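Here the complex is missing one protein chain, while the rest keep their positions.
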Amino acid sequence: MDRRTFLATGSLAATASVLPGAGTAAQSVRDERLFQRIDFTSDGLGLDPHEYASRLQAMAGRDGFLADNYSLGGEVAKVEQAFARLLGKPAAMFVATGTLANLLAVRRLAGDDRRVLVQAESHLYNDSGDGAQLLGGLNLVPLAPGQATLPLTEVRDWVERSRSGRVRNDVGVVSIETPVRRRDHTAADFGELERVSRYARAEGIRLHLDGARLFALPQHSGQPLQAYTALFDTVYVSLWKHFNAASGAILAGSEDFIDGLSHERRMFGGALPAAWPQLALVEESAARFQVDYAESWRVADALLGILEASGRFRARRLGDGSVRFYLSVAGTDPAGFVQRIRQRGIRMAMPVPGTGEIPMQVNATLLRAAPDDLARRFMDALHA
Amino acid sequence: MDRRTFLATGSLAATASVLPGAGTAAQSVRDERLFQRIDFTSDGLGLDPHEYASRLQAMAGRDGFLADNYSLGGEVAKVEQAFARLLGKPAAMFVATGTLANLLAVRRLAGDDRRVLVQAESHLYNDSGDGAQLLGGLNLVPLAPGQATLPLTEVRDWVERSRSGRVRNDVGVVSIETPVRRRDHTAADFGELERVSRYARAEGIRLHLDGARLFALPQHSGQPLQAYTALFDTVYVSLWKHFNAASGAILAGSEDFIDGLSHERRMFGGALPAAWPQLALVEESAARFQVDYAESWRVADALLGILEASGRFRARRLGDGSVRFYLSVAGTDPAGFVQRIRQRGIRMAMPVPGTGEIPMQVNATLLRAAPDDLARRFMDALHA
Amino acid sequence: MDRRTFLATGSLAATASVLPGAGTAAQSVRDERLFQRIDFTSDGLGLDPHEYASRLQAMAGRDGFLADNYSLGGEVAKVEQAFARLLGKPAAMFVATGTLANLLAVRRLAGDDRRVLVQAESHLYNDSGDGAQLLGGLNLVPLAPGQATLPLTEVRDWVERSRSGRVRNDVGVVSIETPVRRRDHTAADFGELERVSRYARAEGIRLHLDGARLFALPQHSGQPLQAYTALFDTVYVSLWKHFNAASGAILAGSEDFIDGLSHERRMFGGALPAAWPQLALVEESAARFQVDYAESWRVADALLGILEASGRFRARRLGDGSVRFYLSVAGTDPAGFVQRIRQRGIRMAMPVPGTGEIPMQVNATLLRAAPDDLARRFMDALHA
Partner (left out) sequence: MDRRTFLATGSLAATASVLPGAGTAAQSVRDERLFQRIDFTSDGLGLDPHEYASRLQAMAGRDGFLADNYSLGGEVAKVEQAFARLLGKPAAMFVATGTLANLLAVRRLAGDDRRVLVQAESHLYNDSGDGAQLLGGLNLVPLAPGQATLPLTEVRDWVERSRSGRVRNDVGVVSIETPVRRRDHTAADFGELERVSRYARAEGIRLHLDGARLFALPQHSGQPLQAYTALFDTVYVSLWKHFNAASGAILAGSEDFIDGLSHERRMFGGALPAAWPQLALVEESAARFQVDYAESWRVADALLGILEASGRFRARRLGDGSVRFYLSVAGTDPAGFVQRIRQRGIRMAMPVPGTGEIPMQVNATLLRAAPDDLARRFMDALHA
């Protein structure tokens, strides 16, 4: 395949593989696999605007597709219901960003007990503009610096210390992110999640799960999705990471928790008048994610087998890792390699300065090629 | 034309009239005008999802169309620059909702002077969930209940009273909405805007304009757009009301004001990872809005002339009105009339209980038919 | 009644026992009685530091006098219990300032319903630094500008309007000040208080009474103290205005309301490590206030009778007035008059610029002289 061929087939054709009816004709699917972009930088399909809009048009043209009204009803409600079901929670609400989903969750769970225990490495503590503190009036206590797992001992210490102050500062919420973006998407230890959850519930403390990329975990831990969500009162999952939304998040919890929460979403300026263009691709992506993700890792594993056997590549898998591994290339400048392989339809991030390792994200674009085809392109790109 | 014909032509064709290149073939445009939906309930074209997605696909396929990254750059930057230019301000930022745009504006303008004078009838005071107060920590003082215009006398009284308290509560901002949604989109008096602006500036008080539907005003007041915006430090304009965005708002002001404001947008959870699907239709709609809106009113005026001459209809235009008038129908039940005319491709809101008046919004869908054609459909719908 | 008689009968006699050197020399006490200052500028006795400290020492030397510990227990608890009883509420808490008392009250009563309706003329809205808004995150809606009475119609309008917004902004509290300091201590209409209370309770809205000078009202309205307090969930009364505290306030309400509130007092930095030096004179002052205040007005009325008969003075009493009246002097410069009468042991405020009226506050220092003695001093001071 050369670049011209890829371009000639057109980007719209490419979308067929995830459009309704995809897979009914083995031949056409196989053709598509040969020609489409493989993307090791993304969590989802890494659609460009034209690809995204084409799929959106196809979805919007279906019978029964309905717009939402200020993020209520229509396609939004369908996605909310689908995720409530997948996550095993009675109710769910769409939120325009994960930042706001986490903020709404901990703010409402906390109520009058304004201390919230979080991981020092969490997105909520580091990458959310301190909105929970500055706008939500919460005190987020950062624990376990440098770690993905929040140990029960630290949780217990701070719950007890918070009670022993001269003025009551009760801990209202424990919020845990897993996998942890700032720790290369490694996962918190499942046993410790269980222990923290059991302790918190005994103490009347509420639990929030920042599961932006939660759907990847069962593949690695063997624990089903709902084994995680059952440990928490509320769960946030990103829609644009694994599920090809333009933006958006789901916040799931009890009926009581979700009831009336749309008013808070509006107060924060988060009620999009029409949200459906952000999430119309989600329902379908979510339905097939876990199967596709498992299959994507089978492709990745097969590819790595071939590459490592060549002696020119080495993969570093992370303990408790999830969507990411690191790739090393021997005998060539890794930055040059990345640029050459891009010309072969494979998008990779630039190597980490210092180590030269290339961070690699596994996603369903790997299903667009066979491992040996992929491996050939990797080998070809070794040479300038 | 009958309903079947309209349906047969297809909704996508309809979009041609505002798509790039529209008008190159007079014949096809004329045909479209005959068949498309006229919508008296909307501020923009009232696109349904399929229409919207089709236009989006066309836009996204253009050369040079670029996605934004967390609401920064790409198509978002283009819209920001276009609006900065239109509004005569050095800089502008996209915000996902008008609620957040107003909130970011008054919060930043206020700084340490936390009193903000607003109209009692304003959207900011009534329909924003009190976010400025609960999240922004501002004290919004509601003045001039029942009126669209905020009189200088009330502004001055409260500025002085705020200084005379035992503790300093300085007024930092005067925020004015015009036209005022809760007053049937009637406009604040321009002379009073000038006087309030002059006074506030002399006192070092900042000024924000909630101009969600600001672009409609010049047609009615004869004052150019920038005559309004020059009176204010910051201006918010809605993108989804007049400009066919799915959602979104522009907040324009000085370079200093806009600089770094994207961090606050993120803190509120308002940074869509990809915003372009919300606003890709905006740039074009904005470029032609004022011409289209004037033309739309010419159609509306011609239509009302015919209807009133018939003796069966009466239009009530509002003093200082803008996008809305009220229509009365004689000799038939107005609710039945609304339902019958919908079958003739004209969408109207239900009559106001009690008065039976139908609120009518003027927009560019009126350009899809000639006045006499429209009038004929109105007359036809009089009969059950 | 001559001076001797008055002292023999009178309420002031009691105070002698706590004056400096009291009881050591009968003669000196008599002297002091003859010369004590009459003070028309104060709500209480207007004690100077030495007078205050002397009384404090006498109180602190009593058997059973106990210090508080961080504003808990000891003399503080005694004052709390006394006021709970006087106000007919199950519980009460000392707060260092009235500003904080009002703030704690509306913040806790509001809970999640963050709109609070207040008088535009209230101390809470004008003279409290907007703490309820900036620190408490409440939206205080100022109603009835220019009036002492908050009419039910305005309350109902805003309760309903707050429900009709696009986002829920429920009214949680109605807070009413009476008498109103900024309206010359005139009182809100009692019948309207009853109507507002009945309406609010039917709607589940809580009620707070800013009764800084509440104890003066029964004398003027004929309504007993507890007829007022029964209409409200919480009541704040100032301790340093009528009851000779150095500082401080009482906040009374239900057991549930007061329970745990001391933690919020501490969070605001309002828990004095030892509060007793601020309030040790309160218990005694409160016990006798209503009797003394009635007697003080009898003296004032008798004095005004003599003065008005002379044709040189005129008193302007206010409709719904309480502690204040205005005095006009004919035939002399009022500012000069005020200075001359000060040399005769009578303290008055300077005349209001423009009108020349002297604001006069009625308090128990009037019990230190007989009306004819007072009148003589007024007449004498007419002459330069």
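For clarity, chains are labelled A, B and C in written order, and residue numbers in each chain start from 1.
Methods note: a residue touches a chain if its C-beta (ideal position, glycine included) is under 8 Å from a C-beta of that chain, and two chains touch if they have at least 3 such contacts.
Keep in mind that this is a model prediction, so the values were computed, not measured.
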item	value
Touch with the omitted chain, as defined above, among C:Leu72, C:Leu134 or C:Ala302	C:Leu134
Chain not shown: contacting residue from C:Thr97, C:Gln219 or C:Gln290	C:Thr97
Residue among A:Met59, A:Leu86, A:Leu138 or A:Met360 that touches the chain left out of view	A:Leu138
Residue numbers in chain C that touch the chain omitted from display	20, 48-50, 52-54, 56-57, 59-61, 65-67, 75, 95-97, 99-101, 103-104, 128-131, 134-135, 240, 246-247, 263-264, 266-278, 280
Where the unshown chain meets chain A, residue by residue	114-115, 126-130, 133-135, 137-142, 161, 164-169
Chain B residues touching the omitted chain (full complex)	70, 137, 166-168, 260, 263, 266-267
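In this section, only the chains that are shown with their structure count from here on.
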item	value
Chain B and chain C: spacing of chain centres that average the CA atoms, whole Å	51
Inter-centroid spacing, chain B versus chain A (mean Cα positions, whole Å)	36
For chain C, residues contacting two or more additional chains	137, 166-168
